[in-house]
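For reference, the structure I am asking about is given below.
Every protein chain but one is kept in place in this view of the complex.
Chain lettering (A, B and C) follows the sequence in which the chains are written, and residue indices restart at 1 in each chain.
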Amino acid sequence: MTGKAMVLEAFKQPLVEQSFEVSDLAPGEVRCRISAAGVCGSDVHMWHGNDPRTPLPMILGHEGVGTIVETAGEKLDLFGRPLKPGDLVVWERGLMCGQCYYCVVRKQPALCPNRKTYGISLGCSEPPHFSGCYGEYLHLRARCHMLRIEEPIDPAVLVAATCSGATAAHAVQLSKVTPGDAVLIVGPGPVGIFCLAMALQAGASAVYVAGTSADRARLDLCLEFGASDALVVDETTAEERAAFLRERTHGVGVNAVIDCTGTPRSIPDNLPLVAPYGTYSIPGIATPVGELPIALFEHLARKNVNLQGVWVSDTAHLYQSIRLVLTGRYPFEKLVTHRFPLAQADEALRVMESKAAIKAVLLP
Amino acid sequence: MTGKAMVLEAFKQPLVEQSFEVSDLAPGEVRCRISAAGVCGSDVHMWHGNDPRTPLPMILGHEGVGTIVETAGEKLDLFGRPLKPGDLVVWERGLMCGQCYYCVVRKQPALCPNRKTYGISLGCSEPPHFSGCYGEYLHLRARCHMLRIEEPIDPAVLVAATCSGATAAHAVQLSKVTPGDAVLIVGPGPVGIFCLAMALQAGASAVYVAGTSADRARLDLCLEFGASDALVVDETTAEERAAFLRERTHGVGVNAVIDCTGTPRSIPDNLPLVAPYGTYSIPGIATPVGELPIALFEHLARKNVNLQGVWVSDTAHLYQSIRLVLTGRYPFEKLVTHRFPLAQADEALRVMESKAAIKAVLLP
Amino acid sequence: MTGKAMVLEAFKQPLVEQSFEVSDLAPGEVRCRISAAGVCGSDVHMWHGNDPRTPLPMILGHEGVGTIVETAGEKLDLFGRPLKPGDLVVWERGLMCGQCYYCVVRKQPALCPNRKTYGISLGCSEPPHFSGCYGEYLHLRARCHMLRIEEPIDPAVLVAATCSGATAAHAVQLSKVTPGDAVLIVGPGPVGIFCLAMALQAGASAVYVAGTSADRARLDLCLEFGASDALVVDETTAEERAAFLRERTHGVGVNAVIDCTGTPRSIPDNLPLVAPYGTYSIPGIATPVGELPIALFEHLARKNVNLQGVWVSDTAHLYQSIRLVLTGRYPFEKLVTHRFPLAQADEALRVMESKAAIKAVLLP
Partner (left out) sequence: MTGKAMVLEAFKQPLVEQSFEVSDLAPGEVRCRISAAGVCGSDVHMWHGNDPRTPLPMILGHEGVGTIVETAGEKLDLFGRPLKPGDLVVWERGLMCGQCYYCVVRKQPALCPNRKTYGISLGCSEPPHFSGCYGEYLHLRARCHMLRIEEPIDPAVLVAATCSGATAAHAVQLSKVTPGDAVLIVGPGPVGIFCLAMALQAGASAVYVAGTSADRARLDLCLEFGASDALVVDETTAEERAAFLRERTHGVGVNAVIDCTGTPRSIPDNLPLVAPYGTYSIPGIATPVGELPIALFEHLARKNVNLQGVWVSDTAHLYQSIRLVLTGRYPFEKLVTHRFPLAQADEALRVMESKAAIKAVLLP
């Protein structure tokens, strides 16, 4: 049996459609038919060769939802139930060793030094070729963590939960958001919008979102999700935004800033907005961005503030993210602004790059 | 200047309307005009003489919202802003010493051995007589923690947040509800309904509520708040309810049971429903209820379960509760099923006792 | 190649020495030569047929230290270093699935429903026979979590850390001991003594230990470990002990009671000793003990107390326990009061049963 996939053969070049033979499954392995694959901002970085982890040739795609075609032996979901062909499933995108200090002592598998990720750090030149979601199939390795989806839902709506949503769950957890808090999300992309929903779910009584005028549609969606206000950074001064938030928080400031922009440029304006005892987290920083000068006394020491790195996510965050979407409390379907057949993956990457899309999804 | 109050002179007897002279304010003290006073289930207990803390004669009422009439010197709200006549305010109902091991080392002022509560442990025979909310005025002691309400809101809707809501915030905090959790609330009274909203706010993806068929209207309101399902305990067997929740939680059980019934009778049925590593909390237990046999191995040890006492609340919980109501995300206005003028306080106590009301409010 | 093991063929009967052929190793498996095997109190329970998990025939022994004889392929320790023959190692006694809700969402692998334990829930009738530590070899399954010991240490001193110590680490963690706390340990057996050291390590400024006059040697050892005082329960009244601890804690009570007795009999005397906001944990309860009446208002609700189950432990606790012993700060070598050759396992069980020993160790 063969299947098609879009292969990244050379950086900055169009992806190439190829057919691969599916491989036999070793015990514990699972073959899925991809129902929907998300195009993530980091796919654009990889396409351009900006991520040091990218092997060539490879099949992009670390966000995915699929239906099971075949399992080798009995494969159980998180709840110990045997998976069977036809089940709609999601899976943890990272493969962790489950035996190291980070996995079993720290219980932070996101930091497992042996972590491999479908569509990011696995190439496709050797069998099993299907190792990214931009393909008709995905060959899931043994010990993959799997969650069966029983609720009726459009798979395309669920894809962003498998990466952006999980990362947002991690960021909100590390931001220690407590009931009654005020939160500022900077950067209203998919991670930012999930952070907004996650912060509301964590009890924030007010969540503000900052973006540029080019983000207008995204900011409007944020208001629909329940943001208290949208701040347009190129139509206001930093002083105006600071004064606005100070007034809204009775002089305290926001208890957490979650910066999803992926650049350090937003930090000088936003770090001063954090309330004493608050957190500034940077889930957007996923590639080297150089050094940023930080005023240690004024912004960290004097205010007891935590400047917090956030590295990817683990299965606990995936679970939280999937459950959040399935509650139906937020209009996540509106995140999916563009849908493409598999062969138009290049176009999907382009609409993500240009920010014409909030989330583009491939339907192989 | 004098004002009226309804005085509990003898247990089980009608409250007696009396007039008292208002007292001069010492520095830091505040006189409020009561806008709305909540009638709490524990007021009924006190009326009947079942609470050992009740001094006679006294003015009941520990839930209240008021407007400031006068302050002695500058009195600041939580955010350091001077309060002035006409401000709509709420206040922490407990007066804590702020200097003891519980207040400043444990940071658990709810457990301060010197804690006194308006309408519960302060009598009215000596000036300042106005020490409970069933009166036209309340004489707030120095060092009272005060929160100014700036959002437009019906004061009657806010009263339950000052006790039931704060206690619920405490219970949900101690239950360590995390995103994606399933929660069962037992007892859909005001505390239970606040626990439901607080659990949803804490990220629970499913909250179930159990009550009797006499609680039908309350259970319907719970569904309107966002409960996943209502379980009617006198129309189902314990086995049926257990099977239902097991199925809904994929065999895991609910991560937290929050038992707001105030009796131990519900525990034998519900303790087995807690998932391993979960919590069974008992915010409803506010008076002695005798001993209950617990199967330590099966329900606690083998499952790593926490049976957790919850004693009242502190200002952090009050703040969370007030902010929750002010977000407008939940229909808290529907909790207030009955409103009475001050002189009909007896009638208000009766509708609370009979459960004809969810929350009765006095409008002095 | 064959090796000897002491086999539990029938409950309450002498163990029988048998020889078994060692089995070939599957990929990831490891064969160890047992250097020292601990005899745990629960081994005595299993010997008597009181633990429902015990399969027959089986090789007892879930506490062990060994040296590697052979690995199948590259096997890494917790720090990612290849293990090789001759390495001194310890291992997590529980085998968890690493893929279920408890393992990867809750991150509580001790509660994994698929958990199997060497020397407790694995029989020896089928190859690989060597599945408990009362033998010359142990056949470690793939995905076993392993820690290489590089510090010079007598293996016999380390065995108790692999079960009693790890369980104690779990109990102290769940007891939320913070610097400056007062703690009471009830039951000065190996788990209790480890709890004492762990509580001191967690910052407790005073740790008291309660035992019977038959525990005199154990209580003396506790004083040597740094206990503040030893309470002899059959030479004092409950009132005297309560008064003593109240005086020592300035009226507050102990912030945590960790009850390692394994019976509910000690709870009525000791539950009242917990300070408000404290924890009463029951790591000793490992088999059904019936029901115990609990005064919910007086001992839990009014005091905001947590009655906390503690079920076994996971690799994080094992790591903490091993590191604690290796610091050399406590005289753990004095726990090992009896050493026996493998063939005298019955005698070792008897000295544990009679409490003549604190910890008996087999040296196969």
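By our rule, a contact is a pair of C-beta atoms (placed from the backbone, for glycine too) under 8 Å apart; a residue touches a chain by one contact, two chains touch by 3 or more.
As the structure is a computational prediction, the values presented were derived from the model and not from experiment.
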Only one of A:Ala301, A:Ala343 or A:Ala356 touches the unshown chain, namely A:Ala301
Answer key for B:Thr2, B:Gln99 or B:Ser354 versus the chain not shown reads B:Gln99
Among the options C:Cys124, C:Val252 or C:Ile285, the absent chain makes contact with C:Val252
Those residues of chain A that touch the unshown chain are 101-102, 105-106, 108, 110-111, 174, 180, 250, 252, 264, 267, 276-277, 282, 285-311
Omitted-chain footprint on chain B covers residues 76, 78-80, 92, 97-101, 104-107, 109, 113-114, 143, 145-146, 314-316, 319
Chain C positions in touch with the non-displayed chain are 78-81, 169, 178-180, 198, 201-203, 205-206, 226, 250-252, 319-320, 323-324, 326-327, 329
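By definition in this document, only the chains that are shown with their structure count from here on.
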Whole-Å distance, C-alpha centre of chain A to that of chain B, is 39
Note: chain C sits from chain B at a C-alpha centroid distance in Å of 42
Expected list for chain A, residues touching two or more other chains, is 78-80, 319
